[in-house]
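One chain of protein is taken out of this complex; the other chains stay put.
Chains: A and B, in written order; residue numbering restarts at 1 for each.
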Amino acid sequence: MVKRILRSVFLVDLFEGLWVTFRSQHPKNIYTEQYPAQRPQVAERYRGAPRLNINPDNGETLCIGCNLCALACPENLIVVGTERDEKTKRKVLTTFTYDTSRCMFCGLCEDACPVDALELTQDFELASYTREGAIWDRQMLEEGPRPTSYKF
Amino acid sequence: MADPTFLDATELVLNMGPQHPSTHGVLRVILKLDGEKVMGADCVIGYLHRGVEKIGENRTYQMFAPYVDRMDYVAAVSNGLGYCLAVEKLLSVEAPPRAQVVRVILTELNRIASHLIWLGTHALDVGALTPVFYTFREREEILNIFEAYCGARLTTHAFRIGGLQYELYDGFEERVKAFCDMFEKRVDDYEALLTGNRIWINRLRKVGILNAEDCKAYGVTGPLLRASGVKWDLRKAQPYSGYENFDFEIPTGIQGDSYDRYVVRMAEMRQSVRIIRQAVANIPAGPIMAKVPKVIKPPVGEVYVSIEAPKGELGYFIVSDGSTQPYRVRVRPPSFVNLQALDKMARGGLVADIVVIIGTIDIVLGEVDR
Partner (left out) sequence: MPEEPQVPPKPAHAAKPAAKAPAVMAVTAWEEELPATLKEKFGDRILECSLYLGQKFVVARPDAVAPIIEFLKHEAGFDYLVDVTALDYPSRAERFEIVYVLYSFSRNERIRIKTSVPDGFRPATVVPVHPTANWLEREVFDMFGIEFAGHPNMRRILLPDEWEGHPLRKEHSIIRQDDRWVKANLGIESGQ
């Protein structure tokens, strides 16, 4: 009973809370990331910017033009253009359009691709100044976005 | 003779507009006040209505799964779990045991994440500016675990119909165990900050009382129902995804006021850590995906499956007409039904209590409006 009165007169419950706050003032508890000097480390499986992979041996695209990614997309924003090569009688990729402004980054296209040509990479800096800049063509998909890097 | 310039109105209509820092989203509450006492609170919702149910009728079953995450965007993993369980019931398949245990781990982590946002923003609205930083720091750890597993922090799309898409990455168990150890100490910190604090108790005690009969009458579920004394949790009453194999308690309150809801949610966070520890201790080996056809065409029929989401009972009523697209997807959102009880809880209180009550109902407008 006396303890309760003392606790309430001397504001013990408020000081307990203040002690928690003061404990976190220690410099080892600093949590802020200094972006853009330090870019955050995203995970390996992060679903970021799409990329069309290129075969490292001969520099050709890995995409076979099967259109499975376009069929899997919930928003129907992939358009794959192919033409038939007369010599090998196979489909050759001509154009590949991907609309990042409507993309949900759900990963269904990456899961559908049978040859691992379309991949969602760890790039997350996709901003552009215009609406049209968000619609990526084949060249942009193969090179990837080039965000400005800062040196401080 | 009465002075014609004297306004004899006793009731003031005040608009707590869609842009308000304490309404947790775009919620408009039209308050009828008598001085500072609240006579009625009428909610106007629909500012975030995106037509998810109409979208469901125009996408295939696998394509609709990413849209479901966007409803309760704070706890996206449970939305995905409910949808996958409903479609799996329609197809009469069950996910393999390894997938079920991993689903339990991710869903309980997601419950902790949702309660952390609730705690941080509720304390912030009431005026305690510190807990929000700590809860968001813990939430960062959980979101990093999600990101390492499925590639996205918030709109996870973690589960697929029939099981899981991704195998666990190396170090998953260690990371989750380290999180559990760290988190229990942090919950003690939050309790030190708030539970015994006289300001917190004065703001929350006897505010927004909803007794058990009213809860059942208004269809209120989740921590609000448990705080009114009804010991009911869908994970125990109608277990799904292997919850019957885990040992945990259901915390309940006594009076059904805001302080009891706070205590219930803090205890739920501790119980979630308990479940995660049990699940991570032995994850069975085996396949992660059941035998589900590439093109999902369930037989004609309908099913209603509900799970215990962090906010209440989240139900999916899916009607199939035999084709690749559902005929109707109805989502029974817990926040929508719980928000109805705002009027009942707010009457007789003061204006400052409205903020506390909206905080303790724990609504997410993405789920209220869909």
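Operating definition for what follows: a contact is a pair of C-beta atoms (placed from the backbone, for glycine too) under 8 Å apart; a residue touches a chain by one contact, two chains touch by 3 or more.
These numbers come from a predicted model, not from an experiment.
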Open item on the list: By the document's own contact criterion, which visible chains does the hidden chain reach in the full complex?
Closed with: B
Task: Residue among B:Ile45, B:Ala99, B:Met269 or B:Ile307 that touches the chain left out of view - done: B:Ile45
Open item on the list: So one chain is hidden, and I want to know which residue out of B:Asn15, B:Asn58 or B:Asn202 touches that hidden chain in the complete assembly.
Closed with: B:Asn58
Open item on the list: If I consider the whole complex, including the chain that's not displayed, which of B:Val207, B:Val230 or B:Ala309 touches that chain?
Closed with: B:Val230
TODO: Write the list of chain B residues that the hidden chain touches.
DONE: 45-46, 49, 51, 53-55, 57-58, 89-90, 92, 216-220, 230, 232, 237-238, 299-304, 306, 313, 315, 317, 319, 321-322, 327-328, 330, 332, 336-337, 339-340, 369-370
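Heads up, the rule we're going with is that only the chains that are shown with their structure count from here on.
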Open item on the list: Using Cα averages as centroids, what's the distance between chain A and chain B in whole Å?
Closed with: 26
TODO: Write out the stretch or stretches of chain A touching chain B in their complex.
DONE: 8, 13-14, 16-17, 19-21, 24, 31, 42-47, 72-74, 104-108, 111, 120
Task: Contact footprint of chain A on chain B as seen in their complex - done: 59, 62-67, 130, 134, 137, 140, 144, 147-152, 155, 157, 165-166, 169, 189, 192-194, 196-199
